[in-house]
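Working notes for the structure below.
Of the protein chains in this complex, all but one are displayed in their positions.
Letters A and B mark the chains as written, and numbering starts fresh at 1 in each.
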Amino acid sequence: MKSSQYIFHILIAYSLLLSSVYALNVDQEERANNLFKETRCLVCEGQNIYESNSNSAEDMKELISEMIIDGNSDNEIKSFLVSRYGDWIIMTPPINQSTYFLWFSPIIILLIGIVFILRKFKKNG
Amino acid sequence: MIRKILFYSPLSIIVLLGILFYYSLNSETKSNSPLIGKEIPEFSIERLLNDNDQFTSKDLTSSENINFINVWASWCIPCRAEHNVLELLSKIDNVDLYGINHKDTKKNATNFINTLGNPFREIGFDSDGRTSIEWGVFGVPETFIVHRGKIIYKHIGPIHISELEDTIIPIIKDLN
Partner (left out) sequence: MSELLSYLGIVSLCVCLLVSLAQIKISYLKSNANYINYFNLSLIQFVSCLLSFLILIYIFITSDFNFSLVYQNSHTEKPMIYKLSGSWGNHEGSLLMWILILTIFNFMFALMSKANIRLTEITVGVQSFLILGFLLFLLFTSNPFSLLSEPPNEGLGLNPILQDPFLAIHPPILYLGYVGFSLIFSLAIAGLLLNHIDKNWASIVKKWTLSAWILLTAGIGLGSYWAYNELGWGGYWFWDPVENASLMPWLAGTALIHCVSILEKRNTLQSWTVLLSILTFALSLIGTFLVRSGILNSVHAFASDPTRGLFILAFLLIVLIASLFIFARKGPFLDKEIKYHLLSRETGILVNNWLFLTILFIVFLGTVYPIFTDIVLNENITVGSKYYIFSITPIIFLFIFAMIITPFLNWSTNNYKILIQKIYKPTLLSVILIFSISLYFDKLSITEISLLILSSILIMANLNSNILFKNNSLYLTSNIGRALTHAGFALLIISIIANASYAKEKITQAKVDDKIIVGNYDFIFSSISQKKEKNYHKIIANFEMQQHSGTLKKLSPEIRFYNNPPTITSETSIARMLFKDIYIVMNVPENQEFINVRIHIKPFMNFIWVSILMMMIGGLFSISYRIKNS
């Protein structure tokens, strides 16, 4: 399309339905942004939908905005997404049997370090 | 003694990691849809070719046949490549092939069907992509195998003829 035609479309064409992402009030917008940052983009490489500009991300943002407007809680929205796409779609890993090691091993490593140092000083007297 | 074992631990860790990485290189992305084994999502969308009617989940649950649901779009190039495999699929006994047209315009979708042929028993027009999200669709094309109202299998990407033979036909045989 020639760029002049493009500008023409922008300036003259009438806008379609305002998308629901923009119909949120301030609190809802904050909830929405937080959920967007927690939802993984389906077609991108590791981005969340807040960051992505892809069509798929836009669709997802619309859906989440609508679910907020419909009165769903954050957890309900997340459950909905997880039921269809799995844990993968939420940016923060869940805390379950499979991920105990992920979440708790750093503390264990720290404790091992403390034990290590204390033992060294018991030896030194 | 413990000290000696301790000094071998970095080596052991590397070996274990090496094994992990080796397997991950050789593995293929399995379609791990959490919907497999569950009931199909409820939906009701316009039919592409007949405005007055709706394509709904009841159409799928009410039949004893094996249902294939293929999500496609006219702007999707691999969907074209997959088309003749779908034609073959639609001719199999006890198999009903349905389509969900994803984020498309009626004009382009109808053109696509008219040009390449219509292997679908029915086509749902999912213009906003909502129904696709209900099915856990990442992109197009994707194909679901549904039997007795449950999702049995999900294929991501176009179906190659070899995949039809190696994977899909055996599933059909199993279900029969």
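The rule we apply is simple: contacts are C-beta pairs under 8 Å (C-beta built on N, C-alpha and C of every residue); 3 or more make two chains touch, one makes a residue touch a chain.
A quick note: this is a predicted structure, and the numbers were derived from the prediction, not measured.
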Option touching the unshown chain, where A:Asp27, A:Glu45 or A:Asp70 are the choices: A:Glu45
Footprint left on subunit A by the chain that the document does not show: 3, 6-7, 9-16, 18, 21-22, 33, 38, 40, 44-48, 50-51, 53, 86-94, 98-99, 102-103, 105-106, 109-110, 113, 116-117, 121, 124
Contact set of subunit B toward the excluded chain (per top definition): 3-4, 7-8, 10-11, 14-15, 17-18, 20-27, 30, 32
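Just so it is clear, only the chains that are shown with their structure count from here on.
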Rounded Å distance between subunit A and subunit B, as computed from the means of their C-alpha atoms: 25
Contact set on subunit A toward subunit B in their complex: 42-43, 55-56, 59-60, 62-63, 82-86
Residues of subunit B that touch subunit A when the two form their complex: 32-35, 41, 103, 128-130, 133-136, 138-139
